[in-house]
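Just one protein chain is left out here, and the rest sit where they should.
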Amino acid sequence: MDLAVILSVLDATIRLSTPLLLACLAGLYSERAGIFDIGLEGKMLAAAFAAGAVAAISGSAWLGLLAGMAVSLSTTLLQGAAAITLKGNQLIAGVAINMLAAGMTTFLGQTWFSQGGRTPALSEGGRFSPITLPFANELSGVPILGPIYSELISGHYILVYVAFIMVAVTAFVLYRTRFGLRLRAVGENPKAVDTAGISVVKQRYQAIIITGLLCGLAGAYFSIAQGSGFGNNMTAGKGYIALAALIFAKWKPVPAMFTCLLFGFLDALQIRLQNFELPVIGVVPVQAIQALPYVLTVVLLAGFIGKAVGPKAGGVPYTKER
Amino acid sequence: MNTQRPETAAASAPANGWAIELEKINKRFGAVHANKDIDLKIARGTIHGIVGENGAGKSTLMSILYGFYTADSGTIRVNGAEANIADSRQALALGIGMVHQHFMLVDNFSVLENIVLGAEDSGFLKPSLNRARKELDRLEKEYGLEVDPDAIIEDISVGQQQRVEILKALYRGAETLILDEPTGVLTPKEADDLFRVLETLRAQGKTVILITHKLREIMAITDNVSVMRQGQMVATVKTSETSPEELAELMVGRRVLLRVDKTAANPGKTLLEVQNLVVADDMGVTRVKDVSFAIRAGEIVGIAGVSGNGQSELLESITGMRDQKSGTVVLNGKPLSLEGDDGAARARQAGLAHVPEDRQRMGLVTTFQEWENAILGYHDKPAYGSGAFLDIAAAKKAAADQVKLFDVRPANINLKSSLFSGGNQQKIVLAREMEQDPDVLVIGQPTRGVDIGAIEFIHNEIIKMRDEGKAILLVSVELDEIRSLADRILVMFDGVIVGEADPATATEGELGLMMAGINKTAPRTIGIAEQGPLP
Amino acid sequence: MSAHRPLPRWADIALLPALNLLLAFLVSGLVVLLVGENPFHAIQVILYGAFGYGDGFGYTLYYATNFIFTGLAVAVAAHAGLFNIGGDGQAYVAGLGAVVVALALDQTHWLIAMPLAVIAAGAVGGFWAFVPGWLQAKRGSHVVITTIMFNFIASALMVYMVNRVLKPASTMAPESETIEVAGRVPQLRQFFSFFGYSPVNLSIVIAIAALIGVYILIWHTKFGYAMRVLGANPTASRYAGISNSKMIMITMTISGALAGMVAINEVMGVQNRLVLDFVAGAGFVGIAVALMGRNHPIGIALAAILFGALYQGGQELQFVIPGITREMIVVIQALVILFTGAMEGLFRPSLERAFMLLSPEQKSEAIAVSTAKPES
Partner (left out) sequence: DPAVIYDLGGKFDKSFNEAAYNGAEAWKAATGGNFLDLELQNDAQREQALRRFAGQGANPIVMAGFSWTAALTAVASEFPDTNFVVIDTVVDAPNVQSILFDEHTGSFLVGVLAAMKSETGTVGFVGGMDVPLIHKFYCGYAQGAKAVNPDIKLIENYTGTTPAAWNDPVTAGELAKAAVDAGADVVYAAAGGSGLGVLQAMKDAGKFSIGVDSNQNYLQPGSVLTSMLKRVDVAVQNALTEAADDATFKPGLTVLGLANDGVGYAVDEYNEALITPEMTAAAEDYKAKIIAGDVEVHDYTTDSTCPL
């Protein structure tokens, strides 16, 4: 393989891992605060739809993004009301959110736009365009490093850069700030947090608000950056892959980035491996590569490669008698 | 209630004034009236003890003071000023700190992080951590509370964790410190250290509220003591003007006969033999280290020890609930095969019954009806249905018999088990295990959380079984219980049986020393364990 | 333990779900209103479509058959304290077992093909749940996550199997060969012309048998007792000598086998071949059905019929009111899961308070409990 092919695959890897990474970080905030979130998929889908719809109507990608984040946030708050305030089962709340999003997006899409659930294709301004980083063109002539900078690093949508910056931000917030300390504590031992005079409920809501906003970014990426308009079930299970990545990364931000890159890479490879004859193995069924992230997660969970131990209080609603 | 109320001690304002005044505090949990019209005044610069049976409402009252629960009614005054304590933050702001019965620490955080949590100075952690490190250094020097600030909580001992809790409160500027049963998990040595710290605190003018079940501790360290019974405050007295006997009577509401009537044991052949048993806990730490002993028919062997020294693991391993690393358990001459997660079934088949330490976590399914619990562990018996099917009528019949025999109240086998009180739940478990006519009965904490009336009944049943020629292994953290029931006492420390004692002759002091793993010549300061034999 | 006075049984199993359901429908009605249609008309159409004529009723029963299987699958696991989200995947792979047997035996007689296919589908579906069960029992991996993962793995596997193994070279659509008549499960319409052309078939008899079987299993066998102990308190079950790991594996296998019966209904009873995604989300509906049915066979049967009616009525809705698509049904379903499952606590406190005030027996029971201490 020559440099161009490698760059092409890596370029696609970055594009494909971005929504995973955003969703994975979203899940990280919520799960670190002790709320299991299998509703990432639904929130992304809802956001993708809202972003696509508003961008189509307003012609502004930024308004679309805003709408996506707002809808994702309200979906998250609904889930939070069930899981935090009403102390319902967090898993069931997630399942419900996923179904609600799947149904509502297509239903509203069909009613509003009559395009089989799709939103109209976006005009020029309705969609984010790739950003060329400074000197990208000038440096492209430099051997090896030039193309890497100008093709691989430069020329992505703004959300791509946001996603990767969020990794550093998340790591900082989690380990270096008061908010992060409390967030981690509330996911490990909410009672300790409560007796320390901090409201568990407030802390958890703060966490899921971030989750909602990040899921909004992830969803918007599908419809107004990577794609041009919303399509039915556009997220296609990426929320679950992000969840798998979160577990795989043991709920840590930097490993989360690498896991998402790995899963994105598998996806990029899968697209390019169609009909591609590998030496010895022959043609690998595309389905095998598609299933790989799930299989890897199961293997990890089974403790064959390390052990994934989540936040201790995860999944348990915090009850305090009054 | 026929006890006359002793004069409430120190009714007039003390020299330093009141640190805390509680008036007419009420708290209900559903149908349980946990605190009824509680009045309590605590003088500044004193150590104030609170005693009372399990479930008397002590923890509830302190949780109200600490803002963890809100009282249904009543007033709280702190330093003379009326205070509305809606949450723990406000309690902390008023200078009230609490060390809970179950520690409130984040296990995978460092000591420093735990101390800073909730008391950070700013949005960023670094400055807070730096300040905490310095402050910790000072507190350490001032009170002799030594801990490594960078250690992770789950790696340090229980005693150290408790220090972290105290440091947490002091770091937040606590003037009044509440300690809820702080010594339950400590070795006598650690308890001594703790009391030294408490005395230093008092010397610095701080107020300490100490909840404990150990009257000796009350007598040794407190200035005043309050007694609670069934949700009510029955008395507050000066420690110097009372005695353990009087306190016990106040707690229960009648004269307590702490002695058990029993005849001398008449042991027969060996029924249970434990050989070189090694057992690890859930974390893989070896907790039972090469333990061997034997129990004969018609005798009760008690295992004494501070909790956490391997007794639970020993019990669980003998009864097939926990895999053993090595060693054998021989029952009635035949080795028991206990491996696999259904070892308990084979132990039962071989004739070993088990009353577990924690009835709600283990011995009962609290969401089941009483009759369903009456066959738990024996549901596979042909008596409760042939083949794969369950004979509900037979099970209900057995349940009704058990309820009658053990006087379980209410005598309703269709009632959900969680609706029975602690003592009655314990009776349900005892009835089930004893009615199966086992050869060996293993009992853990038979009277934990059980009131005095039920204790008498349970103790008598245990003696009766012994007299029928059963072998009984008794594990209890209540030294008094062991001393009054057992025919032989084995003392366990750090996973080893460090000695055997005859309950008739051994003094509490000797036993205490063994339990602490200290030989008799070790130097001591505050002499809590240095008491004579039982009255 | 909780400080609440529990509700009387009937309120807990009937009134509370009914209230939650009502709320779900109310919100759904608002959604219908939102798109400018009349919710009452919509309800009328749904009711008529689902129950108003033979064909419609047949379709309702056909959908309900699937939901009974997946609902039971969720419920059986739930009794043992396991949340099986993998019913979809289990039903999907079970299609392999069903179609292989049916295609092999479709020259004989359905009386031979059907029982063997039931066993094969149950075995394959059971296996697909056994593996997560094994992972939970032996390796401590959370069954919720693994069953989700197994849904995706199942979907990839089935796409491969259908495209590369089962699909005859000549066909365009990804589907297996068609099963001959002798290998199909007979349709009820062959016996009752009432059902018109609807695809309700003898699988519904298996579903009824499964309902009864599960009832007996859970409440009248020692195994069921052990399952419930495990579900309510895993420590107590170990104390009782129950092998938790074995129970988990066996229960998951039973659960998966039940979900696998969807394949009999779909592959041998309706489609007569294996098509992609024939489960069509029935596994997830099973969660709603089990939640609503309070994990009890009678409740599950009723909830399954309710959802069957919603599905069939929703189809009807699409014919009659083009403004409302079938997605509306997914929305209702999600709302039902949300309100009866995750927001179950919404009405409970106020209902409990109301009962405390209203019911004298409750009060006396409360008093009995608080005075249950032996007198001192």
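Details
All chains are identified by letter, namely A, B and C, in their written order; residue positions are counted from 1 within each chain.
Just so it is clear, a contact is a pair of C-beta atoms (placed from the backbone, for glycine too) under 8 Å apart; a residue touches a chain by one contact, two chains touch by 3 or more.
These numbers come from a predicted model, not from an experiment.
Put simply, the hidden chain is in touch with A, C once you look at the whole complex. The chain that is not drawn here is touched, among residues C:Asn151, C:Asn295 or C:Gln315, by C:Gln315.
Residue-wise, the contact with the chain that is not shown comes from A:Ser228, picked out of A:Ser72, A:Ser228 or A:Thr297. Touch with the chain omitted from the figure is made, among A:Ser58, A:Thr85, A:Gln115 or A:Thr177, by A:Gln115.
When you scan C:Tyr59, C:Tyr225, C:Tyr239 or C:Phe339 for touch with the missing chain, the hit is C:Tyr59.
Where subunit A meets the chain that is not shown, the touching residues are 4-5, 7-8, 11-12, 15-16, 114-118, 121, 130, 222, 226-229, 231-234, 236, 268, 271-272, 274-275, 286-287. Considering the complete assembly, subunit C touches the hidden chain via residues 55, 59, 159, 163, 169, 171-175, 178, 197, 199, 266, 270-273, 275-278, 280, 315, 318-319, 325-327.
Convention: only the chains that are shown with their structure count from here on.
Separation between the centroids of subunit A and subunit B, computed from CA atoms only, is 47 Å.
Spacing of subunit B relative to subunit C, judged by their CA centroids, is 45 angstrom. Listed for subunit B are residues 29, each touching two or more other chains.
Each of residues 3 in subunit C touches at least two other chains. By the touch criterion stated above, subunit C contacts subunit A in their complex at residues 3, 31, 35, 83, 85, 135, 139-142, 144-146, 148-150, 152-153, 156-157, 159-160, 164, 284, 287, 291, 323, 325, 327-331, 333-335, 337-338, 341-346. Note for the complex: subunit B touches subunit C at residues 29-33, 230, 252-254, 319-321, 340-348, 354, 356, 360-368, 372, 375-377, 379-380, 384-385, 388-390, 392, 409-410, 416, 418-421, 423-424, 451-454.
Residues 175-182, 184-185, 188-189, 191-199, 312, 320-322 of subunit A touch subunit B in their complex.
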